[in-house]
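Every protein chain except one is present and positioned as in the full complex.
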Amino acid sequence: MMDSPSYMLSKIAEKDNLTVYELFFGPNHPGMHGNFGYVLEMIGTEIVKVRPNAGHLHRGFEKLMEQKLWVQNIALVPRICVADPDPNEVAYCTAIEKILRVDIPDRAKFLRTITLEMSRLSSFLMGMGALAAAVGLYTAMNIMTADRDLILDLFEWLTGARVYHMFSIPGGVRNDLADGFVERLYKVLDHLEKRLIEYDKLLFENPIIHKRLKGLGYVSKEDAVKYGLTGPNLRASGNPYDVRVDDPYAAYPYLDVRVITQEGGDALTRAIQIRLEFEETINLIRRALKTMPEGEIRLNLGNLSALKVPKGEAYAKVESSKGEFGYYVVSDGGMKPYRVAVRGPSLPAGLLLAQKHLPKMKIDDVAAWMASLAICPPDIDK
Amino acid sequence: MIAAIRVFGYSLFAIFIGLLFMGIGRKIIARIQLRLGPPFYQAFLDVGKLFARKSITHNFVMDLGMIMSLAGLLSTMLFVPVAGHMAIKTSSNLILIIYLMAIGHLGMAMAAAASGNPNATIGVSRALTMMLGYEIPFFTVMLGLIIFNGTSSLELIAQSQAGGILNWNMVKFPLGFLAAEIALQAIMGEKPFDAMVAPAEIASGPMVELGGKYLGLAFLTHAVSIFVETGIMVNLFMGGASNVFTFVLKQFEIYLITILIEAVFPRFRIEQAVKFLWTVPMSIAVVQLAIILL
Amino acid sequence: MKLDKESIIELLNQKGVEVLDLYPNQISVNIKKDNLLNHLVFLRSIGFDHLSFINAVDFIDEGEFELVYHVWSYTHKIHVLNKVRISRNNPVIPTIVNLWEQAQFYEQEIHEFFGIIFEGNKDLSPLFLENWVDIPPLRKDFDTKEFSVRLFGAEIRR
């Protein structure tokens, strides 16, 4: 039974008369976001070696998707990333539309963009809350989670679901904005912008946060590209790359997306990067709402349940709040996808960087390090 | 016999006040976090539940350690004058209190270390490191007050402040009060100095293997420690009190400050915490000591 | 220096690989197994420095696995799908860990899910599944439904 002291079980070796022991950071650990684990080999409080222990969330998505109809998979894909589900739908639909070689109506593009950016807001709020909780600032976490709910409410109004929206379908989106939605969205955006001042005082300008995160998990400009980091983590290291600008999809070509970059590359810079992008996202939604055209919201592709996609393949990528979400879809001309492969944005950070950064780090900083890189285990495991 | 009843009554009173403070503290934090929060008597429910649970012990050292920690703090409490009343009369209780308080913490450390969980061991080493950090500035402030009053009796120090708010040491020695207040934050183990518990880092540290009655005892220990620590502060800086009700009210004021700081600060890393305690409150305390001596 | 799609296609054609123009910003390249490393080194040398990911496709009817190396260039803004076909009976391919470190985990994943062996990769231990004893699950001949019914009694509670 588990009654024998775990110390005896976890002691694995001796090095220079110091005991090397195993400490399980996750999957059941308050500092771990999601069902994921690092097995840390430690001397005292210092980590000497890390073994990522992934796969607790593995559901075999790529296999399941081969067995369902093209449109049925829309219900499956958002579940790959729980915190930021919309990029999955959009990437999957964009890949199908690429193979079909169709161009969706402009209004549908804008609606997709708006949901994507709302999803980004909610994910950023969750990420900032996780960072706050990792350093013990539960007040910020509480307020941020409550504010995230305002966006989820809007999602519920628009799509009928709080978390998994299934809003984008091949050829467009499911339904149009309801009356009064835009006004309400503006109100929420104003509220979030006001709250940002409070977050700054509470979290981003807090001297203790600065002390704790400064210099933690430094990634240089070259390394960020070399290790395959994407999204805010890449931009926080001074690389001005953003899928929304470089390989535009949805309505981003019509919108003037401002790419925010910072020099620094440590945890503090990454935290502030998220905060700056949060502000920019609010502005982007405002711009999108202003320039959104009227018109159709989806193409007529016939009965979607009987949708047949011609033989071919496509890779579609979407900038999610954590980085590049990519879907590689292969069709053999049938009713079901032949193969869908998913590129989650967290893998390089969660698995590779963990092995580079965590050794020599103290146990104190693991949770904050993980939150600052916005590692989302479900998209590693798939 | 009467002495025994007195001791028992005092202990119950301290536990009651401590648990009440814990509940109210949670409520206040909840309100700061825009929540409703648990009822103010939540801590009593928690303790009641914990004692009704099955508990797992690892060895007898763990049992002994938990009892030692509660007993250590309860015996400290007996020397804290509550509005002029004391369970056991002595003439120089401040020194005694300082030493007895350590026993409580050591008992907790013993129990946690006996559980064998690496998280608990890290937590204990952090708690003891933190002790090193806060005791030096706190004792420096105390030393100043002992020198000023020429006595180490907490009761006499409290009495010397009688006669209005302007006579309180809090007003007379604002720097000392500030230093003691920062150190108190660490003594109570509240943020930003809660590295020993730190759920996100070491999964609640020393408490990681405690469940059921052991956690209940830890709760009671924490309750008594709140009573003792706020009690010392009231006697040292707020002039004691003429009746029990005012005393508890003053204690609550001290606790309120702690809670409000706790709600809006993240936590230091342990080495940062000790460095902070040895620089900021320490230098304030030294300046205060110099003012008193000169 | 930013190159446009046409000049990249021309560059690759000069190298003697078969290039397919897929979509704006996306080209597909068919390469031979022996040429893989040289080709990727060349791509990297002309600025394709982001390995998006690697995935495998099981073409069971043709008896082949197709490995797709997704490479993206931040300077040219072009996505290249490098496709390598290997035999299904002898699925061996050289590793690219020395080029991109994060390929380690993609190769581990593909080894786990397809049973493809990456020559030169020191650590092909399973990443997600523990002690998998059946055929690798993402191969087309693995029936996940049948497996689920057999092990978890899935159908009974449908």
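Letters A, B and C name the chains as they come in the text, with residue numbers starting at 1 for each one.
Note that in this section contacts are C-beta pairs under 8 Å (C-beta built on N, C-alpha and C of every residue); 3 or more make two chains touch, one makes a residue touch a chain.
The definition used in the following text is that contacts and distances are computed from a predicted model.
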Hidden chain of the complex, named as in its UniProt record, picked from "NADH-quinone oxidoreductase, B subunit", "ABC transporter ATP-binding protein", "Phosphoribosylformylglycinamidine synthase subunit PurQ" or "Ribose transport system permease protein": "NADH-quinone oxidoreductase, B subunit"
Among the chains presented, those that the missing one touches: A, B, C
Which of B:12, B:34 or B:132 contacts the chain that the document leaves out: B:34
Touch with the omitted chain, as defined above, among A:101, A:162 or A:187: A:162
Contacting the left-out chain in the complete assembly, out of C:21, C:62 or C:134: C:134
Sole residue of A:128, A:143 or A:352 that reaches the chain not shown, by the stated touch rule: A:143
Subunit B residues that touch the omitted chain in the full complex: 26, 30, 33-39, 42, 45-46, 48-49, 52-56, 199, 203-204, 207-212, 215
Contact set of subunit C toward the excluded chain (per top definition): 125-126, 128-131, 133-134, 137, 142, 144-145, 147-148, 150-154, 157-158
Residues of subunit A (touch criterion as defined above) contacting the omitted chain: 1-2, 6, 9-10, 12, 22, 27-30, 32-35, 39, 51, 53, 55-60, 63-64, 67, 75-76, 79, 82-83, 126, 129, 141-143, 145-146, 148-149, 152, 162-164, 378
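Everything below uses one rule, namely that only the chains that are shown with their structure count from here on.
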Whole-Å gap between the CA centroids of subunit B and subunit C: 60
Averaged-CA centre spacing for the pair subunit C and subunit A, given as whole angstrom: 23
Approximate Å spacing (C-alpha centroids) for the pair subunit A, subunit B: 42
Residue numbers of subunit C (touch at least two other chains): none
Subunit A partner contacts - residues on subunit C that touch it in the complex: 22-23, 25-26, 28, 49-53, 55-58, 68, 70, 74, 77, 79, 81, 100-102, 104-106, 113, 126-130, 137-138, 140, 142, 144-145
Complex interface listing, subunit A residues touching subunit C: 54-55, 58, 60, 62-64, 66-67, 98, 225-228, 230, 239, 241, 246-247, 313-315, 317, 324, 326, 328, 330, 338-339, 341, 343, 347-348, 351-352, 381
Subunit A contact footprint on subunit B (complex, rising order): 29, 32-35, 56, 58, 115-119, 121-122, 125, 191-192, 194-195, 198-204, 263-270, 272
